[in-house]
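The complex is shown incomplete by one protein chain, all other protein chains being positioned as in the whole.
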Amino acid sequence: MQKKIREASQVSPIIAFFITLSIQIGIGVLSFQRTVSRHSGQDAWVVMLIAGLSTLAVMWMILRLLDNEQAYGQPDLLSIHRRLFGKWIGGMLNMAALSFVTIFGVVTLRSYIEILQVWVFPQLSVFGISIIFCLMVWYAVLGGFRVVAGICTLSTLYMLPLILNGGFELQQAHFSNLLPLLEHSPQSLMQSYMQAIHSYLGFELVLFFHPFIKRPEAARKWYYFGLLTALYIYLMVLILALTYFSQAELQTEIWPTLTFWKAIHFPLLEHFDIIGIMVFLWVFLPSISMSAWAISRGIKQTFPIIRQKYALIFVLVLFVILSAMIRDGARVEWINNLYTMIGFYFIYAYIPFLLIYQLIHKKMKQKQTKGTG
Amino acid sequence: MFWKKKRLQETDPNEKSPKTVKDLIAKLKDYPDFTHFEHRGKYLNCWISFFQSLVNIEFVHRDVFPFLYRDDVRNLNDIQERLPIEKIIRTRDISVIQTKLLEGYIVIQIKKSQAECLVVPSIRVKGRQVEPPEVETSIIGPKESFVESVDTNINLVRKRIPIPQLAMQEFRVGKVSNTRVSLLYLKGIANMENVNTVRQRIEDLEVTSLLDCNMLSQLISDNNNSPFPQFIDTERPDRTAASIYEGKIAVFVDGSPSALILPTTIVEFFGAFDDYFLTWHLASTYRLLRLFAVAISVLAASLYVAVLTYHYQLVPKDLLGTLITSRSSVPFDPIMEALVLEGMIEFLREAGARLPTKVGQTLGVTGGIVIGTASVQAGLTSNVLLIIIAVSALAAFTTPNYRMGTTIRFIRFPFILSAEILGLLGIILCFTFLVCHLLKLTSLGRPYIEPVYPLRVTDWKDAYFRLPYNIQTTRPMFLRPGEAARANRKRNIEKRGKKWTDIDE
Partner (left out) sequence: MKVKTAGALIILVFLSGCLPTSVIDDILMVEAEGYDYIGDGKVLGTATMPNYVESGNQGGQGAGLPSTAAMMSSVSGVTYDSKSLIDKFQSKGQRPLRLGKVRIMIFNKRMARHGLKKELDFRNRDPETGRDMQLAVVDGSTNKLLTAQYQTTIPVSRYLTDMIDQNQEQNYPKSNLHQVLYSYYGNYMDPFMPMIRKEGMHLEMRGIALFRNDKYVMTLPEKNVFLFKMLFEKFNQGVYDYQYSPGKHVVIRNVYSTVSYKVRNGNGAEPEIFAKVRLMGDVRQSAPHLLKKDYHTKVEKGMERDIEERAFKMVEMFQKKRIDPLRLGDLVRSYTRQFDGASWDERYPHAHFHCSVHVNIMEMGVSQ
């Protein structure tokens, strides 16, 4: 039913690394230190480590799911839904999945605008700036998946200096803050787990873009490698924040990384935070443009009459409206929590379910064919 | 539309292309430089016609006419056999006759109304001698540059690539001008897909005239709405030859003193050919310096505007005093100040380019110094900005390619304007638009910002850096060359002698 994807719009396997990494490092990285350590204190890094490793397991399931699907058609979530659940239920599930991705995009966009408003331009209008962002995303996504993947690749490059300046933090680190090790009970660790997952979410978009990677077998290691790098970056950023701030102080900082940047100064510029926030646009951009791309493509797949370029405009208008509807910081937090909840169940409950269902479906089919044959 | 129809009607209905040689000659006879006469010899009577301004008269008198008086020349056949000139055409095709006549051939007929003609080449080649390059000058290395004649240019390249694999294809472009366009590449190394794309694009051109290869470059570029040049133009035969060896394609246009090299990536615009003559450390440093200069040139003025308008926090304490004192007497906002100065620099550049060389130089220097100092003293601009703008203008011209340099000077204006509107956020948004644009851009279907995206680390060896030659054993991957290996790495190392095993051994 679906056309095969042209090779010209596919990207080489190594790009899978950059995409996974840059989508995972998103809004979370500026603010997760506080939320993750709220319940688990200095042991938050353990939670982060466990959650990161669990993403590897989820990724294994996702890739398994997609590999199994390869035999039947295009290996992506929407095709799987279609095939397993039929046109109507599958279509409904597709819409649900797309709304989840929409939330992902909107949360990222709105959180970045919030940071801009708080730190740089309090007078910035959400409506105006989100239109400008969406114009930018529109211009990028018009170029197709290759350009979106290019943004992911470049984003990783621009991210480097932001991550590397953690070295300044190291000079004032109190490593005794990490002691005593493993003091917290498993319950309090579990409470932090949810927040840790919030930072890691994003990689499940593999379910949408996987068919666009050339030689999927070769890409597999790059997916895992991307996840591991993200895990490493998160761990490093978290440990730096834990050692730089005292525990109770950290709880007062909504964006610990930015607060830390306020203290950096170079001979030619002070207040690194402003520069950092601006460059951070490139850390957010992959998530926003990838989600816009995934949704517009999803709409095209579900309703084949709509062309993707028109679907894209619809998606971006939706982004603007939704982010303008989120008026204040409290609502940003609310939608972040909602997103975490849905994401949590999506990756830990829905994906295993889908994998099992796929196997059962296959068995049933085999029996049927045996029965009839 | 209506007006188009009207125009068509206005053209003279009698003005149609000639059907016979007689018509043609009748039409051309009015032109004073057209010569048409009857030769009456002892053995042969014939009509000879040519353009005095196009043929080599001396050659005609010395080498062609004497033959017409010989006793063994009785008809066209004899002329064709006896004349010691290659490529004599015997034809009845009126279009060939017309073209050749206008290229400087002599047409010989037996009778005035006879359709069969002999077309003898005697083209007068008048043009510049090969001279040292003026745009892409180099301190060391070859001092030859292309001239306006395509044959001389191809000669300059063939001299450097003396092998039969150097393939050449020729086209005629332009409905009216019929300009010669030649395409050179190495068989077996250049990617045939690229060659076919270029050929097809050239053949599909719908133009009346083609005067220069930069015009051609814009006509066949992938995205002609982009301010970025997508093919390199060079006036250096050595650079062209090196590119052909790499697997690229060179295109020459008759009448244009430069060659187009395609496909290219954006970094190649920042590599000067000098880089290959210096040791690799220096060459790499200079390349990085040029890229840094580009960044300065695009961003310096806009950063000034953004920081001084919105982000005063960013200014370090020791610089605050300097900035504020230099700005305290300026009545404008930073944006106006920047635009005024940028405008002045642009005027100077444009005036320098338009005026004759000698006047231009004087004007540039005096204008720069006098206007700069005076505007600071008059309180129109600040000292600091003057330095910034001057440096960024200078930095833009470190780019070896003139077209790229002007593009860089152009794209700073959107940056300055957006810096005024949204501060640093505006700069980063503008930058993002620029990067998205570059991500989309292709050169002959190959990605424009190649070694970065798609990420191909092996191509970095001759992009941002120029690593030593013994590492440069493969051709650039983005060209998808027919043969990737340039030299055998292993043998390359073996020939340098034994690896040293220990100190003093």
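The first chain written gets the first letter, and so on, giving A and B; residue counts start at 1 in each chain.
Note that in this section contacts are C-beta pairs under 8 Å (C-beta built on N, C-alpha and C of every residue); 3 or more make two chains touch, one makes a residue touch a chain.
Note that the coordinates shown come from a computational prediction; the quantities given were computed from them, not determined experimentally.
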| item | value |
| --- | --- |
| Contacting the left-out chain in the complete assembly, out of B:422, B:449 or B:463 | B:422 |
| Residue in contact with the excluded chain [from A:5, A:124, A:279 or A:306] | A:124 |
| Chain not shown: contacting residue from B:31, B:65, B:292 or B:312 | B:312 |
| Residue numbers in subunit B that touch the chain omitted from display | 223, 225-226, 307-310, 312-313, 315, 317, 320-321, 323-330, 333-334, 376-379, 382-383, 414, 417-418, 421-423, 426, 429, 433, 437 |
| Residues from subunit A at the interface with the omitted partner, ascending | 118-119, 121, 123-125, 127-129, 131-132, 135-136, 139, 172, 176-180, 183, 245-249, 251-253, 258-260, 262-263, 265, 270-271, 273 |
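Methods note: only the chains that are shown with their structure count from here on.
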| item | value |
| --- | --- |
| Mean-CA-position distance for subunit B and subunit A (Å) | 45 |
| Subunit A-touching residues of subunit B, taken from the complex the two chains share | 310-311, 313-317, 319, 422-425, 427-429, 432-433, 435-437, 439-440, 452-455 |
| Complex contact set, residues of subunit A against subunit B | 11-12, 14-15, 18, 116, 120-121, 132, 136, 139-140, 142-143, 146-147, 149-151, 153-154, 157, 265-271, 274-275, 278-279, 281-282, 285 |
